[in-house]
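For this view, one protein chain was removed and the others were kept in their places.
The block that comes next holds chain A.
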């Protein structure tokens, strides 16, 4: 009897992110046990003949929204449906976003998501938690999520004004906090305030269809927010991860920042790598609405090509799908107002094949880089490497045999998602998984998908992933600021009145931490004499103090 838990792949070419080589792989109990030629394996092992085809680590989709609640309904792909689609496309691990309602507990939302996923997921999964509001209790929850719950990445929003959006100061605090705790900050980078204004303007102009979505969220707003996020991250010395890079200008900002030495990762998604935003102007409302996601797909048709190039050059690091599917009826919530259209596109199933088709077969990218951006880099950022993202002894037996010759046409009729519409409808893609092995079990073979709902395990991620934090730690040691040692200034001091208006630079006056400094000031001020009336400056403008009483001290001399 063939043991399903014992598998041997013979005659494959193993492709990792660093090298490719021919070897056999022996797996037992969901782990890779041996790699090499002429392996000694027990009898009764199921053997798969790879026939020289590529054997690559299973894909990791670092960005999904399965079973996401939205205004009382949920996305049509739950964890079972979504992870099934993932496996069909060669992705053996997904990372889903926990989105707590603003004002509610992060921990409760996390538990809720865990419950949903444990029940249904067919492949291993991990979770990001979105920070939708910020206060002390959220801070503590974030801390315990990192310490006890295996979450190392948190998303913050620069968009969705008055809902998810956080202010610059809050972002600064979150970045500082997560840099301390070893978390990865993910940002949804769009300028929510300008979007709100633009949306109002569009609606006022009578534009209510899906084209208003892209018109009110032009790509420069994305680029602006990315620029701002990079600046804040660089100030707080915190690694930054930009989710959903949808436009050329945003991608350019990221690659510029990387050239300047910032620790920043960019994640384009299947949709931005495969299609563009011209469809928003489709006469078919349902089709146009199916493309609605944020940031929107860029109407510039050269964008997918450009993003694939930056992936190949390493300027963008990982790929996700942001798979978040709604039925046409759900999308139609916004039929009279594009701002109400639920946002999300499909892509978890098409991700691997699409990148293979657009980047590898066009000669932009080699197979090792393909592995890096579909799997290995994600594992490194999540601190799961080398358990995931690599074919090596001791790693999880998540791997796929990749068929470079297969050609498929994407259509909603045959896809595994429950959505009625596929945004890649009609696209012909070369490259597909031939065999998918997840947790050491064959889930796809001979075109047949056999998945077990609830088989997926939660994979905890630990903080301080080396991939992001090694540089940050080294910089922390270098960046120690020192004051200039000077004597006390004992020259004349102008009288001034604090009550009058505001001091432009002393914006920190309301801060409690600065209070001691100011109290010193105020006491010194009251000793020198009675406060000056506001309207009369004590010294007429233009009078110079040539000889201060008591003579000049060395630190006030002007030479």
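Keep in mind that, in the parts below, a contact is a pair of C-beta atoms (placed from the backbone, for glycine too) under 8 Å apart; a residue touches a chain by one contact, two chains touch by 3 or more; residues count from 1.
The working rule: contacts and distances are computed from a predicted model.
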Among "DNA-directed RNA polymerase subunit", "Nuclear transcription factor Y subunit beta", "V-type proton ATPase subunit" or "Collapsin response mediator protein 1", the UniProt name of the subunit that does not appear here: "Collapsin response mediator protein 1"
Residue touching the undisplayed chain, where the options are A:200, A:393, A:407 or A:474: A:200
Touching the absent chain when the full complex is considered, from A:39, A:286 or A:449: A:286
Touching residue (missing chain; options A:164, A:356 or A:370): A:164
Option touching the unshown chain, where A:24, A:96, A:141 or A:224 are the choices: A:224
Those residues of chain A which, in the complete complex, touch the missing chain: 70-73, 101-103, 133-136, 160-164, 167-170, 172-173, 176, 191, 193-194, 196-200, 202-209, 211-212, 215, 218, 220-221, 223-224, 227-228, 231-232, 234-235, 281-288, 327-330, 332-333, 335, 337, 339-340, 342, 412, 420-421, 481-489, 491-498, 500-508, 510-511, 513-514, 517-518, 520-521, 532, 534, 537-539, 541-545, 548, 555-558
